[in-house]
Each structure stands twice: as structure tokens, then as C-alpha cells.
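What follows is chain A.
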Amino acid sequence: MNIAARVCGLHVSFGARHVLREVDFCAPAVGVTVLAGRSGSGKTTLLRALNRLNETLPQCRTTGRVELDLGQGLESVYAGPDARPRPLNEIRRLVGMVFQTPDVLPVSVARNIALPLKVVAGVPAAETEERVRRALMDVGLWDEVADRLDLPAERLSGGQQQRLCLARALALDPAVLLLDEPTASLDVRAAAGIEELLLRLAARYPLIVVSHSPEQAVRLAARLVVLSRGRVRHVLEKGSVDAAALAALLGEDE
Partner candidate 1 sequence: MKARRFSAVSGHSFLRWLLRGCALILCLSVGGLLAFLLFRGLPALGTRLFFGDVPALEALLGRQAVWDGLWPACAGTACLVGLTVLLAVFPGVGCGLYLAEFAPPRRAARIRLAMDILAGTPSIVMGLFGFTLILFLRHTFWPGVNTSLLLAAACLALLVLPVLVTATCEALEAVPPGLRTTALALGFTRRQAARHILLPAAAPGIRGGVILALGRAAEDTAVIMLTGVVANAGLPAGLGAKFEALSFSIFYTAAQYQSQEELLRGFGAALVLLLLASGLLACARLLEARFRRRWQGEA
Partner candidate 2 sequence: MQRFLMALACLAFSASAALAADSLDAFKGQKGTLDIAGGTAHIPVMKEAARRIMAANPDIRITVAGGGSGVGVQKAGEGLVQIGNTGRALKETEIQKYGLVSFPFAIDGVAVAVNPGNPVSGLSKAQLKDIFAGKITNWKDVGGADAAISLYVREDGSGTRETFEERALNKGSSAAGANVVNSNGAMKTAIAQDPNAVGYVGIGHLDKSIRGLSVDGMAPSQENAANGSYTVTRLLYMNTKGEPQGLTRAFVDYIYSPDGKEIVAGAGYIPYEKK
């Protein structure tokens, strides 16, 4: 079972605050890896360490090795003694990310996907039309917005906006997909839709999802990484724990 991501000895601190200490875990290439933990346990920082987004925050210091499979086997993401990482923007393009609150660009629905394609992926104009359609089909949004492609993206509902962000990430055909509590700000029905979509995508892309609800974690996870106070407590495989047990696990380490 090859690996999509391997983290060893990862240490992240912001100024004097140490957020992550000695984190080691591997994410399988197929299926969803869920990072679970109470709030403040550093799961979002860990997720952001994978695509080096922590560097946009002030006074970030990251040490240790992070390797991702960006298509040509595991390669290091951070510059190290023997590591030669790809340019930062190329890494971030290959590692798609969806945030907790849908962050659509302040442009029309179609352009939300077309702009990154044109600027980041350098896709010629003729092709973007087709790829936008395919991306929207992937997330099941096409029939809802087919006639409103030129509407500002802010006009869509919460669930639709989150799907649009997902479509935007998929359009850049990423090697890994990171999702930071994708359903936290959505109503139950939209959340169920997103979860069903994630399971469908898990077959094609390695997914790493941060979740705060034990039920969702158990439903989605092929591998479960339990974090608390910046350290990895347990790494559990699918089916080895149920929601109640996971809740207890999360509760006990405090």
C-alpha cells in the first residue's frame, strides 16, 4: 500500500508558541486520512504544514521532514540538507486545499475556476471552458449553476460555494487534497452531500481531512490520526474504533 504523505519529526512553532512537537504519521495513497483532535490540538497547523501555508503567517519556524507524493514518488516539500523542493507555488498547485468557510474569489462562478487555470496552470483559453465544465461535473454542481456561470460566486449558497472551492482545487488536478473541516460551516443536508462527494473522490485522490466531529471521522476515515496538544496520540485503521470510543479517546488526553 504506497503512501501519499509521510511526516517525520515535524516541529512547528510561531515565535515562542510551539504548536506541533515531533509529529510522525503516514497517509495512505488511497482513501481518506482524518486528523482528529480537540480544538487547539494543532490539526489545522499540521494540515497547513503539508502545503507550506504556515509560511504566510508571521514568525513561523518549521523543522523536520515532510514528504508528499506529487506524481513522481515521495519528494520532500521543505528545503533540507539533501532535499531540493520544487518551487513553492508549484507545490501549492499540486496540493489542493479547501478551507472551513468557503472562500470563493470575488469574481463570477466560471471565472473562479478559469482564473487559477489560466494563471497558475497556464491552460490555454480554448481548453479552460471544457475543464471548468468537467470540474463542476466532478463536484455535481454543473446542473445547478450551468445557467448562472456569470453570476458573482458570492450569490451561491454555502454548500454550493464549498463545492465550487472543491471544483476549483480539482480543476488544477492536484496530487493530494487537503480539507480543513469542510462541513463545519454548512447545514446538515449540505454536509452530508459534501461527505458523500469526498468518499467518491477518495477513490481517485489521497484526501487528508481535518474533522472535529467523531461521527464524521469514523464515517470517512480509512486511517485516523488522533492529535492532542501538538502530539500524535494514536494512529487507528478503519473499523478499529467506533464513534463513542473515538469520543472517549479524544476526551481522555486532556
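Criterion: a contact is a pair of C-beta atoms (placed from the backbone, for glycine too) under 8 Å apart; a residue touches a chain by one contact, two chains touch by 3 or more; residues count from 1.
The candidates were selected such that all candidates are chains of the complex that A comes from, given by their letters.
Since the model is a prediction, treat every value here as computed from it, not as a measurement.
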Numbered candidate touching chain A, per complex, among 1 or 2: 1
List of chain A residues in touch with candidate 1 within their complex: 51, 53, 56, 88-90, 92-94, 97, 99, 101, 103, 105-107, 115-116, 119-121, 168-169, 172
